[in-house]
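A single protein chain has been removed from this complex, and every other one stays in its place.
Each chain carries a letter (A, B and C) given by its place in the written order, and its residues are counted from 1.
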Amino acid sequence: MVIVMREGASKKDIDELIALLHEVGAEAHVSQGEFRTVIGVIGDREKVMQMPLEAYAGVEKVVPIMKPYKLVSREFHEEPTVIKVRDAEIGGGHFNIIAGPCSVESEEQVLLAARAAKAAGAEFFRGGAFKPRSSPYSFQGLAEDGLKMLAAARDETGLPVVTEVLDVRDIELVSRYADVLQVGARNMQNFLMLKELGYSEMPILLKRGMSATIEEWMMAAEYILKEGNKKVILCERGIRTFETATRNTLDISSIPIVKGLSHLPIFVDPSHATGVRELVPPLCRAALAAGADGVMVEIHPNPREALCDGSQSLTIDGFGSMMEDLKGLAEYLGRK
Amino acid sequence: MVIVMREGASKKDIDELIALLHEVGAEAHVSQGEFRTVIGVIGDREKVMQMPLEAYAGVEKVVPIMKPYKLVSREFHEEPTVIKVRDAEIGGGHFNIIAGPCSVESEEQVLLAARAAKAAGAEFFRGGAFKPRSSPYSFQGLAEDGLKMLAAARDETGLPVVTEVLDVRDIELVSRYADVLQVGARNMQNFLMLKELGYSEMPILLKRGMSATIEEWMMAAEYILKEGNKKVILCERGIRTFETATRNTLDISSIPIVKGLSHLPIFVDPSHATGVRELVPPLCRAALAAGADGVMVEIHPNPREALCDGSQSLTIDGFGSMMEDLKGLAEYLGRK
Amino acid sequence: MVIVMREGASKKDIDELIALLHEVGAEAHVSQGEFRTVIGVIGDREKVMQMPLEAYAGVEKVVPIMKPYKLVSREFHEEPTVIKVRDAEIGGGHFNIIAGPCSVESEEQVLLAARAAKAAGAEFFRGGAFKPRSSPYSFQGLAEDGLKMLAAARDETGLPVVTEVLDVRDIELVSRYADVLQVGARNMQNFLMLKELGYSEMPILLKRGMSATIEEWMMAAEYILKEGNKKVILCERGIRTFETATRNTLDISSIPIVKGLSHLPIFVDPSHATGVRELVPPLCRAALAAGADGVMVEIHPNPREALCDGSQSLTIDGFGSMMEDLKGLAEYLGRK
Partner (left out) sequence: MVIVMREGASKKDIDELIALLHEVGAEAHVSQGEFRTVIGVIGDREKVMQMPLEAYAGVEKVVPIMKPYKLVSREFHEEPTVIKVRDAEIGGGHFNIIAGPCSVESEEQVLLAARAAKAAGAEFFRGGAFKPRSSPYSFQGLAEDGLKMLAAARDETGLPVVTEVLDVRDIELVSRYADVLQVGARNMQNFLMLKELGYSEMPILLKRGMSATIEEWMMAAEYILKEGNKKVILCERGIRTFETATRNTLDISSIPIVKGLSHLPIFVDPSHATGVRELVPPLCRAALAAGADGVMVEIHPNPREALCDGSQSLTIDGFGSMMEDLKGLAEYLGRK
């Protein structure tokens, strides 16, 4: 950590600050410039981070040097994390497809979609039983009934189920039916939920918040790992920007960045990122080419009847031909 | 709602769509342009909104015309909502100041801050007992002990207490000690919590999410009003943009916009919006001049020892002189 | 175009508006809803767009239906535009690489870089002789001397030269030496320059402005095409967002979107988008996989001595191995 003093900070200010740093066991390296003084601080990160350094007299700004996370970082764990879910493996050279409808609407719809996902070669099935909707007047999901339909679809097809936990009180309930718990973008900084998920043994698919920096996303994952659960899959789903041609802006650069910073697997969800069906296949290809460990896409046996986000769901046919395409490309790129 | 058809949408597509609209009881007004057809839809908003119109063949886009919220709108409730909290009133021409430390750290700190708030003329006292922190290694708040200290400060000073509920499971607990429940920016779209707060009788201070549009913020308030709780106070606290000179960008325009759209009172929190102590007084003046119903500011008896956000807290002296300034201005502007 | 009237707009307001629309020869289709009236307008787009409709009494908002551009659109010109530059072709299934240093620094540097670009298989050579720099104290380019060095490098290697015109007064000068004129992100809305370039016969590489929507970018291209120059190559180079891990956020979705909207070729510049050398190869692969017509990358014989943007330039070796990689992938994807 580097502390930059204001021009004209007094010797007394500087000395007091150094004394305080010594109190928490940190070393202070002082560089005296022509106009201002800069103090390099070396010591126990957690202790130093608790000090409100910017509030001290004479301090202009504090520049962090170390990354604020640890357990999720490559420095801490060099090898890529591989997560086993039933017979499938995520990370470590695999490229997995999670497919399914935005929300669970009926037993028939779920079964049709799951069979189609299986037939086309997807390894995971997704569907929402609890739906976060910006309007209180929109369809909110089938709750436990929906979970049961998802489990039934898994029993038939063998595809492990990925589904969202919307409320901290439902973790146990959802865990009874699902194979992977999804944390939605709006809950990425629901810190108490992250903590509870850290006590769980379920794999967690952690979506990036729509205004979260990559660093904040890493920190959210750190909350889970800190409590003991190491099975975290990151999922890029677009960030909010001024561009309105897509619902959000898919941050494709986050894939190689996260690969460099962390050992955790990273997926991409182009359906939610863009909200436009036609963009899903080219963006899946781009995600694969950029190094993602998998993609999550929405499919619907009949998008016209979808109770949510029908306009971004692929048809069964569209999904099938995209899968052909991705399989070939994954093979060419040497992915499993 | 207006449906814009693609160039080259077939007559069959258009007829099918109209038939479907008739099925849910809506009227369709067709305008046939040289290149494309536009359909004006009139009917029960909720029913039409449930249809996945953009997924139908031939549809290019759907343009909503009506606002998606109702109970929070001025059209629904012309008069400004006035919320009574103990002896204080919020809204309807009043200008109220909520002051206090970012987080509750000790009995002494809380009492000193509350006395200072009272002495300078604030009408509400704030302090966080549960703290949302992006790092799992940062101070997370004193929980129920902190709530007790806040209640004790209220008992001495008479200032009603505003404090954040971070977890849906704590609503009851926090309600036992607080007078106003704060929903933080990260929970603005925690829809299940909003719903629960709708069943409560406590006034709710609803902060704007850092990447929420004004419309989404109105919808979040609608969630609360829909369940019966009409005592919602909105609070602008800055949005996330590319500018890094401030922590967030205070959206001052949101004040007159919200005043036009809604009957609910709106506050401004310049401490969290900017993260910079020196900016708080000019932005409080600006908020008052733009028509806000109040401001919420951070003060700390000793900012240097604050366990969180010390650099944005006003000192007791700084707060006192700002209050003098604001009182005069409020009086000049005819505010109570 | 659809005009949404305010709730409570008077019959007089509506009638006056319709009369005005008739005056410019437009038709007005009125839909009378329960709460408000919506008017569909059909007529000469340019005439209607000149009317300040939102300023009329009773008007709440005006919703455009038609795209505001024409010559750049696929509707106007179905086939992809192919641009011939010396022996190379851009667009129409080709995938081209433009490589070279950020700025021209010396004859030797330019020649080394151009030979390396040629050897590795790039089809175009780039280099800046006029540099837009946010600080007046930074290196501003070698001007005409730099242009001469670029031309000399072309004479030796045969690679056509792409270079930026920074000032409208330099168009003629730069055209004497270059094969493709680049319009930088900061000049994307320099409308008078765009107009002048419309009179030119040179191919134009039009970078997206860092806060330009895709629609505004299309409009900028329309300015050039309108004056007669049809040889426009679009280039995505990242947009400004809150994320600070990269200099800008590469909007990968813009590739398939532009491919859908327009017949013009689109390139991607991952060097400027990210500012990070390590991210260039994965993002070039992603751009190719998403359907881009080419990429533009920075290389430098010795990045440590680069006078600008050294940290985003590939080394000659790094570029060579990336080219191998891209060639294979382009072949697999059936690109020329």
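General remarks:
Simple rule for what comes next: contacts are C-beta pairs under 8 Å (C-beta built on N, C-alpha and C of every residue); 3 or more make two chains touch, one makes a residue touch a chain.
The structure presented is a predicted model; accordingly, all values stated were derived computationally and were not measured.
Among the residues C:126, C:154 or C:240, only C:240 touches the chain that is left out of the figure. Checked against the full complex, the one of B:97, B:110 or B:287 touching the unshown chain is B:287. The chain not shown here is touched by just one of B:18, B:181, B:250 or B:306, and that residue is B:250.
When the whole complex is considered, the residue among B:76, B:199 or B:332 that touches the unshown chain is B:332.
Mapped onto chain A, contacts with the missing chain fall at residues 2, 4, 7, 29, 31-36, 38, 40, 42, 63, 65-66, 75, 240-242, 244.
Taking the whole complex into account, chain B touches the unshown chain at residues 211, 213-215, 239, 241-246, 249-257, 260, 273-274, 278-279, 282-283, 285-291, 328-329, 332-333. Summarising the interface, chain C meets the missing chain with residues 45-46, 49-50, 52, 54-57, 68-69, 132-140, 166-169, 186-187, 189-192, 195, 210-211, 216, 219-220, 222-223, 226, 240, 303-311, 313.
Please note the rule applied: only the chains that are shown with their structure count from here on.
Our note on geometry: chain B versus chain C, Cα centroid distance of 39 Å, whole angstroms. Taking each chain's centre as the average of its CA atoms, chain A and chain B sit 26 Å apart. With centres taken as mean Cα positions, chain C sits 31 Å from chain A.
Residues of chain A found to touch two or more other chains are 211.
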